[in-house]
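And now, subunit A:
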Amino acid sequence: MITFEGVTKRYDDGTVAVDDLSLEAPTGAITVFVGPSGCGKTTSLRMINRMIDATGGRILLDGQDVRQIDPPTLRRGIGYVIQQAGLFPHRKIVDNVATVPYLLGWDKKRARARAMELLERVGLDAGLARRYPFQLSGGQQQRVGVARALAADPPVLLMDEPFSAVDPVVRTSLQDELLRLQSDLQKTIVFVTHDIDEAIKLGDTVAVMRVGGRLAQMAGPATLLTEPADDFVREFLGRDRGIRRLSFIPAKDVRLAAVPADLALDASGRPLGWRTTGGLLPYGTFNPERDSLRAALDAALLAVNGTAVAVDEDGRVIGVATREALDEVLGQYAARHTSPAPRDPRPEEAHRTSAAAAPGSAPEVPAEASGPDGHAPPDPGPGNHTDGEGPRG
Partner candidate 1 sequence: MNWLIDFFSNPTNWSGPGGIPARLLEHLEFSVVALLLAAAVAIPLGLWVGHTGRGSFVVVVSANAARALPTLGILVLVVLLVGVGSTWPVLIPLVLLAVPPILVNTYEGVRGVDPDLRDAAYGMGLRGPQVLFKVLVPVALPLILLGLRLAAIQVVATATVAAYVGLGGLGRFIMDGLATKNYTITIGGAFLVVALALAAQAGFTLLSRVAVSPGVRRVR
Partner candidate 2 sequence: MGDEPLVRWDWIWRNWDTGRPDSILALLESHVVMAFLPVLFGLMLAVPLGLACARWRWLYQPTVSVMNVVYSLPSIAIFIVMLAITGLGQATVIVPLTFYSLAILIPAVVDGLTSIPDHVRKSAVAMGFTPLRRLVGVELPLAVPVVLAGLRVATVSSISLVSVGALIGQGGLGYLFIDGWQRQFTTPIVVGIVATVLLAVIADGLLVLAQRLLTPWRRA
């Protein structure tokens, strides 16, 4: 667990980059710092591994003040990934990944074996290991950056806008990859981004910061979408909060109906379209085991008859979900979230407490702790992420 206690960074010229920041980044979860440029999110991150030293307050790593640890020693125990990957251009990929093991005095063979294992783990071909960084694409370099950060198996990973410099398609695949890795590894990750969608997708907890280095709200992504603490957070979250919120509701509770006769199937049971006199009409599919309610609703909207086709992993039809069936789930969901909890007059304080405290002491959103969200529990046990990942896929 990483704990910020009243952390302040004030530069000599009087600029305050981070102002009295208190929060906790729980063990084994992804905590995202998000905010506009100048909100002190990167500074906050860099104070954890002492790339920058705080001028006030303290940062605790599992209870120990980071200021008591010699910076290089501290940093060797913390994975660090930055925007441009920062790979050493003069070293082959395998040696880049093995940097920290070498520093820790591992023998060369073991370090390289570990590096090869990690390259495979982040989805890179073993043949790339002998190449130099300039021979790799931006996305590949970024994967190497992640592998390098994981090389010595540090419990904590700091990621400073790691995916900002790659194109959107690659970025999405890198994000999915990170979630997949995290479901295996359960590292304590602090992730900085200016992209709220990335924050919502990746974060178990999202800390929204405002210019001047102050915390605006800290909450699980689903809570953030439904209950932004103030106008700043609301504006920063942007449009379609309701729809985006559906990404956090799994589709597995949707009641499926039998396959109707007018759905044309091929020989192996995959959908072909909705039969009409004029021919086949478009259809949409979702996978109830893997997808969110958002995907199910989207599938329904694609078809003229408003019915979504449910498929299994192989794409074979297992049933259909009518609009009514979807409405039922939406209705149940809304009911759980319409009773307003007693509000603290200062929302910022309320949310800070909610994120920092144990699950039982966050009474305002009772559904969160056990609900389908899977994000908000501030102290997620192992496996939490596996649950949480399902509806995002």
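Selection rule: all candidates are chains of the complex that A comes from, given by their letters.
The working rule: contacts are C-beta pairs under 8 Å (C-beta built on N, C-alpha and C of every residue); 3 or more make two chains touch, one makes a residue touch a chain; residues count from 1.
Worth saying up front: this structure is predicted, and the values here are computed from it rather than measured.
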Of the candidates 1 or 2, the one touching subunit A in this complex is 1
Candidate 1 contact footprint on subunit A (complex, rising order)
49, 51, 71-77, 80, 82-92, 99-100, 103, 132-134, 145, 148-149, 158
